[in-house]
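Take a look at this one; I'll ask things after.
Missing here is one protein chain; the remaining ones are kept as they sit in the complex.
Let's turn to chain A:
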Amino acid sequence: MSHQDNLIAEDILAYLEAQRNKSYLRCLTCGSVDDGKSTLIGRLLFDSKMIYEDQLSALESDSKKSGTQGEKIDLALLVDGLAAEREQGITIDVAYRFFSTDKRKFIIADTPGHIQYTRNMATGASTADLAIILIDARKGVLDQTRRHSYIASLLGIRNIVVAINKMDLVEFSQHKFNEIEEAYRSFADKLNFKEIVCIPMSALDGDNVMNRSERCKWYKGMSLMQHLETVDISPEIAETSFRMPVQWVNRPNLDFRGYSGTIAAGMVKPGDEIIVIPSGKRSVVDKIVIRDGDLYQAEVNESVTITLRDEIDISRGDIICSTDDPAEQSDQFQAHIIWMEEEEMFPGRQYIMKVNNQTVPATVTDLKYKVNVNNFAHEAGKSLALNEVGVCNLSLGKPIPFDPYKKNRHTGAFILIDRQTNATIGAGMLEFSLRRAANVVWQDLEVGKMERASLKHQKPAVLWFTGLSGSGKSTIAALLEKKLFDIGRHTYVLDGDNVRHGLNNDLGFTDADRVENIRRVAETSRLMVEAGLMVLVSFISPFRSERQMARNLLDDGEFIEVFVNTPLEVAEKRDVKGLYKKAREGKIKNFTGIDSPYEQPENAEIIVNTVETTPEQAVEHILAYLDERGYLKSI
């Protein structure tokens, strides 16, 4: 790291003092391999002397072996990290690069540009203050330029540098440059950027990267590095109200109770009045405690511990706010979601949301529209696939404190996590509260579920029969209902066929429709349990997540999953309705077991094997289960 700064050799202490006050800029580069993105980053590292001699000699030998620049050093090889990437010559993940100049430290998130890596770009953009968007001067503004700009804008980046690269291949034509700049600005106007700077460049040769190039004297602006070193990205501390999401309650002993967290906006001083959202409790800041002593004040991005004058109940996930403009709270939102998983997002499915230091169950209640990331058009859709962006309504398990993302990138952002795999499958930005939570006040009915059930002398529950078509679900459910009726129980059977002819006759058999089908049945069965009934639901219900959703709608012990386990061969051989034959002939599409998957239950309360047992035996088995657990006793 041979910094040229003579100060290092002459007066190291003075140098360290100067270094100490450097500011910090996090940027994102977007563009595809062809645009010379890796070359640009390699150039920045190389020209800011961040390359050691041993790395340089390794680079020289790599360049000869797998470089694309003939005898020249291939700077792109410096940054294409993973072995698979080196082999395929593409960048498939987000990599972070570090370099510094005398004025600033930089982190560059290096992200791939192809549409299949939209999620990676969003990841890089989420922590960036500035985006460098590369355009190949020969090709001009492309779909991907619009896509990169849209995602940068969506994630709240306000400063854009358009690096019009490969100017050496168009003879540094001013006309060409102006044409591209005009085309860029004409669409980027809609994207709510604070500043757009266009720079003509050759990353390969270094023109206008560190210093102004001699080869295009018509360009009067700054070089890329001059701009990066001086662009103003300081947070607007004075104009924003204080808030700190509580991360950890600090209780070393009975005499100390502090709230640790990272300040998400504004500043705070001892003596400031605060309000805790969502509880609405108020107090006054006593001390700001750090290990080096108490602070007079603390500001956005600092990680501190705050004590209050009053003992009030505050937990992780609450936000401590200034009283003048506190955070909002809601459990119903409109939000932008970027989908990051192979398995599609369907409205009706339940996910785990992590937002402001807490996790809550979240259901996408409606996909309002999808956004075409290449031309920003709104498109109708029933699901979100990997790398798609959509505007959705969300319903949470409980109210959370928040700010709209446009107001605060920390307190308006969330991720979605899969309940089964724990993978991060989506990311989103809260737009506004739908305020339904405030308007819908539950009627405190004097007659409740327990009262209704007790009048019927029974314990209400849903028996959810799942299994392949032809497995025997409906036969067993019908027999069971007869038996329950005989012993004086109040029951109802919801059957796939009868519901599809009425309530759900607008739904087909795509994955999205299957999810909605089950959601309606689950809600209906919940209402019936409220009415005090024993509900027998007989549905193929092939997806685990929908069965989980149905389970979550009910109280503990009210949902009994009955897995009617019949192997596909057996069900197909029976083929009571002739459906398997049609499916095999291709006359029915999306048939479970044939061209649509069935996910077996992992923790079913009851498993019925219809190969070894008759329907009558199965019913006895289920009745025994119900009896043992008290469902058949009067309450």
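The rule is simple: a contact is a pair of C-beta atoms (placed from the backbone, for glycine too) under 8 Å apart; a residue touches a chain by one contact, two chains touch by 3 or more; residues count from 1.
What we mean here is this: contacts and distances are computed from a predicted model.
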- prompt: Missing chain's UniProt protein name, "Sulfate adenylyltransferase subunit 2", "Alginate export domain-containing protein", "Molybdenum transport system permease" or "U32 family peptidase"?
  reply: "Sulfate adenylyltransferase subunit 2"
- line: Missing-chain contact among A:Ser173, A:Ser241, A:Ser260 or A:Thr613 belongs to A:Ser260
- request: May I ask which residue of A:Lys22, A:His114, A:Arg309 or A:Lys483 touches the chain that does not appear here?
  value: A:Lys22
Message: Can you say which of A:Ser173, A:Gln247 or A:Asn609 touches the chain missing from this structure?
response: A:Gln247
Field: Contacting the left-out chain in the complete assembly, out of A:Ser126, A:Thr363 or A:Asn517
entry: A:Ser126
Statement: Out of A:Ser100, A:Gln226 or A:Asn372, the sole contact with the unshown chain comes from A:Ser100
- request: Could you please point out the chain A residues that touch the chain left off the display?
  value: 1-3, 8-9, 12-13, 15-16, 19-24, 52-55, 81-84, 86, 92-98, 100, 104-105, 107, 119-120, 122-123, 126-127, 234-235, 237, 247-248, 250-252, 256, 258, 260-262, 289-291, 299, 301-303, 305, 316, 340, 352, 354-355, 357, 359, 409-410, 413-415, 417, 422-424, 427
